[in-house]
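Here the complex is missing a single protein chain, while all its other protein chains stay put.
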Amino acid sequence: MKLLKYDIQSTKLQEFINVSSYIKSAIRETGLISGKVTLFCPHTTAGLTINENADPDVVSDMIRALDKVFPIIGDYDHYEGNSHAHLKSSCVGVDQMVIVQNKNPILGTWQSVYFCEFDGPRKRQLIMTIEGEFDE
Amino acid sequence: MKLLKYDIQSTKLQEFINVSSYIKSAIRETGLISGKVTLFCPHTTAGLTINENADPDVVSDMIRALDKVFPIIGDYDHYEGNSHAHLKSSCVGVDQMVIVQNKNPILGTWQSVYFCEFDGPRKRQLIMTIEGEFDE
Partner (left out) sequence: MKLLKYDIQSTKLQEFINVSSYIKSAIRETGLISGKVTLFCPHTTAGLTINENADPDVVSDMIRALDKVFPIIGDYDHYEGNSHAHLKSSCVGVDQMVIVQNKNPILGTWQSVYFCEFDGPRKRQLIMTIEGEFDE
């Protein structure tokens, strides 16, 4: 198992950042032929999800709908005022597994992996473990 | 690590399809004794979850409640009109890990694994990786 860390800079309060290219880069860098890449977000107001990469309206619809479900201003006690972001993080989750075969991630045609910023802009970290069969 | 792919045919707009039998079939087919089966849904309007298999009202309650949280008709821009399904997919997630011991999945008494169709009916795919100790 190999471990890689990447810096992510978010630029908005809420934003889904496509990190699929980081997975391809991790595959190249480690020489993974087949196996699994597991992404982990070490933050409690951000998360990871897989969703559509074709029409950017999907991601903006998702952010707007999540705001209705877990409103930014709400019945919260947490003094930092970002409980909505903690809720969204637990809803989408902070880990995501991706299968790799023949040096490529096995994702559906429309799937990309997104780092979900719910309380930015901030400097964030993305951690990956890479397991399987590697090039010599 | 072994990789298997299964076809899933959904028959409704929204439906939870019990795929626990596919896991048992994957264990038999690969000869897995102990390890992990990881399921992956390569679609952005479907997902995977584990929930109750005894009373079918649980699953129908879940579909109805998710419709209240992420309504089919809502304040969405995505031209395909299925943003609700993308949201439900990210809420339940597209991967699910199941532990295997003595050739059996370790699931609670009431747990089954469901392929969650949120924008059917469609032909879908279910991908599984199988890792661990195998029969000779």
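The first chain written gets the first letter, and so on, giving A and B; residue counts start at 1 in each chain.
Basically, a contact is a pair of C-beta atoms (placed from the backbone, for glycine too) under 8 Å apart; a residue touches a chain by one contact, two chains touch by 3 or more.
Everything numeric in this text was worked out from a predicted model, so none of it was measured.
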Based on the whole assembly, the unshown chain contacts which displayed chains?
A, B
Pick out which of B:I8, B:I27 or B:I50 touches the chain that's been left out of the picture.
B:I50
Which of these, A:P56, A:G74 or A:P121, touches the one chain of the complex that we don't see?
A:G74
In the whole complex, what residues of chain B lie against the chain that is missing from view?
34-36, 49-52, 55, 57-58, 60-62, 64-66, 68-69, 91-93, 96-97, 99, 101, 106-108, 110-111, 132
What does the interface between chain A and the hidden chain look like in terms of residue numbers?
1, 3, 38, 40, 42-44, 69-70, 74-80, 83-84, 86-87, 89-91, 93-95, 97, 125, 127, 129
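What we mean here is this: only the chains that are shown with their structure count from here on.
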For chain A and chain B, let me know how many angstrom lie between their CA-based centres, rounded off.
20
